[in-house]
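Missing here is one protein chain; the remaining ones are kept as they sit in the complex.
Take a look at chain A:
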Amino acid sequence: MSAVTTRRVPSAAAGGASPGRPARSRRARVTVAVLFALPALLLLGALVAYPILYSVVRSFFDAGGHRFVGVDNYHELFTDSATQKALRNTAVWVLVVPALLTGVGLVLAVLTEKVRWATAFKVLIFMPMAISFLAAGITFRLVYDQDPHRGVLNAVAVGVHDTVTDSSAYPGARPSGAKALREDKGHGYRTVQDVRPGRSVTLGLVGIPAAKLPSRARPAMDPAAHHATPGTVDGVVYLDFVPGGGGRPGVVDPKESGLPGVKVELTRDGRTVAHTTTAPDGSFRFSGTAPGSYGVRLPAGNFAQPYGGVTWLGPGLITPAIMAAYLWIWTGFSMVLIGAGLAALPRDTLEAARMDGASEFQIFRKVTVPQLAPVLTVVFVTLVINVMKVFDLVYIIAPGPVQQDANVLALQMWLVSFGGGNNQGLGSAIGVVLLLLVMPAMAFNIRRFRRGRS
């Protein structure tokens, strides 16, 4: 791509000089050459060379720019945990994204050669290139939103999950302040005290909005007002909260409602021996229970919180999530470039391979890819350079709390220099390191163009 722009800029000065009087004409030629090159040199000097040199100089000074600090900024760069994280993330980006993009682009380019609506397909894939990173970032921030009502990915995740699993009856309910129940190591709640047959238990729960009770719920049965039956463990599971306040924890007050449909288990030595479900008034009973001491357990399934989807924007998934957005934008670029290379390939080798009975996959692997290698390298190296400079997507997609988890060098450079850090010394140092990292890839690209010309 950039081959076109770098080629033959200076040759303009070559023509124009007449033969004879060699010394004068040479001097004239040099003068003309300098005159012609001057604007370009001035521009390059002012816009490229000077800023680079100044950044290098600035990186040896402190935040204010007045005190020479030697290599302190570089030292801080490699010891500061935020910058280290940014370095690591940039490394991951460089390792993963260019290879992935080149691969996906190659596959798409080869496939589009073979489909009928190739152009339409290509336009579609290329379209995201026309969208600014800012807009794409904002769009993906929404796509990844945790709330299934906003984030489309989580809408799908929750939708699929909920068709497979039933939701619980009383999400988020927990024992009331009466302390009749305690946490039972991931199995829900169980009675604090052991229960013997002939006794009733009063199990108050809170944290359920009264408006969300099922319509069949009735006022809670009050165990204190009825006589327990011998050989039976019974009790009530109820909402231990009176709307508007005034209820007593652990006591079934007149206005309190039973909780129907709660699964109740009778346990002995940690094993479940019987289970039942509560009635509309919240009551339950295990009759014909042998003497002994039991526990009553409300399994965790009653209270499971509804599935909230995947935390795409959490610390763990944030970098892959941003990479996916980047992939969405840049796939078109690599596909079109590789596609152009593909179109320029001599067909005869493919035909020959086909005649020799090679399968399509073999042709792809053994003929197409090797012949495409120069194009693939250019795409790959260009992407490496681009990926090292990735900034906007990370800045926009990563929410504040995980910004540091997603941090990359270019973003860190901006953050420490202008985004609040106000330390342009350290920022320059990061810029210089970034330049050094990009340099090999640039050198490689330039060498390739030179070789391509000769």
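Operating definition for what follows: contacts are C-beta pairs under 8 Å (C-beta built on N, C-alpha and C of every residue); 3 or more make two chains touch, one makes a residue touch a chain; residues count from 1.
Please note the rule applied: contacts and distances are computed from a predicted model.
Hidden chain, UniProt protein name from the list "Acetyl-CoA C-acetyltransferase", "Alpha-glucoside transport system substrate-binding protein", "Protein-glutamine gamma-glutamyltransferase" or "RNA polymerase subunit sigma-24": "Alpha-glucoside transport system substrate-binding protein". In the complete complex, the residue from A:R27, A:R174, A:R196 or A:R450 that touches the missing chain is A:R174. For the chain missing from the display, the contacting residue among A:T276, A:T349 or A:Q404 is A:Q404, taking the whole complex into account. Although one chain is not drawn, the whole complex shows that of A:S25, A:Q84, A:Q146 or A:N386 it is A:Q146 that touches it. Touching the omitted chain from chain A are residues 62-63, 82, 146, 172, 174, 176-177, 206-212, 241-246, 311, 313, 399-401, 403-404, 407, 415, 418-423.
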